[in-house]
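One protein chain is absent from this view; the other protein chains keep their places.
And now, chain A:
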Amino acid sequence: MLRNDIEITPDLVRSHGLKPDEYQRILDLIGREPTLTELGIFSAMWNEHCSYKSSKRWLRTLPTTGPKVVIGPGENAGVVDIGDGQVAVFKMESHNHPSYIEPYQGAATGVGGILRDVFTMGARPIAAMNALRFGAPDHPKTRHLVSGVVAGVGGYGNAFGVPTVGGEVNFHTRYDGNCLVNAFALGLANRDGIFLSEAKGVGLPVVYLGAKTGRDGVGGATMASAEFDDTIEEKRPTVQVGDPFTEKRLLEACLELMASGAVIAIQDMGAAGLTCSAVEMGAKGDLGIELDLDKVPVREERMTAYEMMLSESQERMLMVLEPAKEAEAKAIFAKWELDFAVVGVTTDDLRFRIRHQGEVVADLPIKDLGDQAPEYDRPWTVPPRPAPLHAADVPGPADVAAALLSMIGSPDMASRRWVFEQYDSLVQGNTAQIPGGDSGIVRVDGTTKGLAVSADVTPRYCEADPFEGGKQAVAECWRNLTAVGADPIAATDNLNFGNPEKPEIMGQFVMAIKGIGEACRALDFPIVSGNVSLYNETHGRGILPTPAIAGVGLLPEIDKRASIAFKTAGDAVLLVGGHGDHLGQSIYLREILGREDGPPPPVDLAAERRNGDFVRTLIRAGTATACHDLSDGGLGAALAEMAIAGATGARIVLDGLVPHVALFAEDQARYIVTVAAGNAEAVLADARAAGVDVERIGTVGGSELTLGDAGTISVKRLTDAHEGWFPAFMAG
């Protein structure tokens, strides 16, 4: 056991992830050498994961306000108004490094952490999603990671009782040594029932709630702020262990507690546990916090102050209590059999003071811990843009139908049923759209409103051009919400990148943010919460830049929504947004020609908006019988997915078009909509009036998908190819 007053050597500083100049900053701030506990506290507060020191400058450029935004970034989750005095509370957060080291627990505690972020604010979680990226399917670790991560996401969310209604799974060799696990949660609260972390009032009890503190996760946030190397197995003890049963009790107890009026401020213990939560509460409220660690409920003996302050044991909360309500609050936690301990007090001296066994082991200026954290304007270079790739220079396949079959059965396009059937998508009884549609949809309990959620990013686009890729991630999310009939309200971002100390990586980050910002502004789709995960590198090789965007949309009447399935024979198939010819970075190029080149499709945000608004109107009017956005795999993949979902074919006309270009181009701002045949002419006329490019390309019906003269495939074969890959891969 290390003593608290040991000499702080350069090695010790380095092992805490602090650079020499950062350590000097500490010395300047406090005017003396820190104790070991204090060094740990600085390391926890100043690592990349907690301080956003490389990203802050750029995050400030994102649009974060709007008429429906109640609370933007800076709290545990973003809050937006959904009418009737209700708000939606949501955020997405990464748990990448822990999930690579220990896939089940890493993913499980990722889900646990994001759920806690949402219910800390007083919202009951009503939907979850997760965006997962794994290495190449044939990499020896991939199956192990997929299996563990999916089981961990399900194991936690299912027991907690939140429906998982959406998400993404991608494979690429650039994630071989660094998988991504981004967990999203959406909660529902009353607008006047939101709780914040800002402490108020001097001399008030600071209360510890939930599970006991152990040694798990000590140093986790610092680990998450470093690259991986061969010592990774040694980092296993830094991964926390999840207990969804305790989390479920903590949820119920916290919501009861909040209803009782006992909570003045509340903060969950996430990264860097007790340290971050206490500092956050004090610093936001302009108050000091004094903690007595002898009062902290522990599950291991002889824990040091250092370990207690840095433990990332799960399912814990810290709150400032209304003293008059102490007995009532205690009784609620006793009922749920959870720990409730007064561990400290708010003070007026702006110090963060920690006592342990009669000694003061840390005494730091509380505001400086957050405010004085280093902030970097890291050098960055604009990534070179790929040379244009003209459709005429992209050869066609020998057999267009066979190419489509192969594409929809490829790792990135195949059905995710193997994954999402391990998630409870129905619990709470409000699910209107399970995974497999453009967005997941849940009803707002007790109302006729619905909330749609979608998580999107196309990392290969971001790699080729982070600016257009960033725009595209936002546009696709907005489009997916639109495609079910929802009004997109706002989004959360989870920015996963490599080492920001490399100018080319920082350049990816900066350009992606610029793209995201531009798209969010153009689509009135503000970013209200988010998370940055940097240093996603192994042996010096970064992941594909992966700025995942998760959006929330409102369906004023949940019955006015669309699904992707073809429904009725005779329905007209309409293409909104026109035929495309952009094959750069397409699935066709990669899966059929084995090439990953060219620029990604450019995103025309005005067209996105115009076309999307037109589609949404059709859905709301009840005219659209099915709707699907066009993205990976283009028109051909979208038609195949609609046919598979509806177990019904269609006859598509491609007169005068080059089949592989028309079918596989990934131009943006496009949808397929089906309408009753009798409505088609009127819809086309409306489109002309609105300046939207809509054309009829075919008719629903039969048991085959006919692609002009280019080929015909039975829906059965499409289904077998689409559904077959994932189970076969995992059984492999």
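The rule is short, and it goes like this: a contact is a pair of C-beta atoms (placed from the backbone, for glycine too) under 8 Å apart; a residue touches a chain by one contact, two chains touch by 3 or more; residues count from 1.
In the analysis below, contacts and distances are computed from a predicted model.
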{"item": "Absent chain [UniProt protein name; select from \"Acyl-CoA dehydrogenase\", \"TRAP transporter large permease protein\", \"Phosphoribosylformylglycinamidine synthase subunit PurQ\" or \"Integral membrane protein\"]", "value": "\"Phosphoribosylformylglycinamidine synthase subunit PurQ\""}
{"item": "Of A:Glu337, A:Asp393 or A:Asp655, the residue in touch with the unshown chain", "value": "A:Glu337"}
{"item": "Selected residue (touches chain absent from view) among A:Glu421, A:Asp613, A:Glu681 or A:Asp709", "value": "A:Glu421"}
{"item": "Sole contact to the chain not displayed, among A:Ile354, A:Ile558 or A:Leu605", "value": "A:Ile558"}
{"item": "Touching the absent chain when the full complex is considered, from A:Gly106, A:Gly122, A:Gly214 or A:Pro244", "value": "A:Pro244"}
{"item": "Sole residue of A:Tyr23, A:Tyr100 or A:Phe160 that reaches the chain not shown, by the stated touch rule", "value": "A:Phe160"}
{"item": "Chain A residues that touch the omitted chain in the full complex", "value": "151, 154-155, 158-161, 243-246, 248-249, 335-337, 420-432, 443, 445, 558-559"}
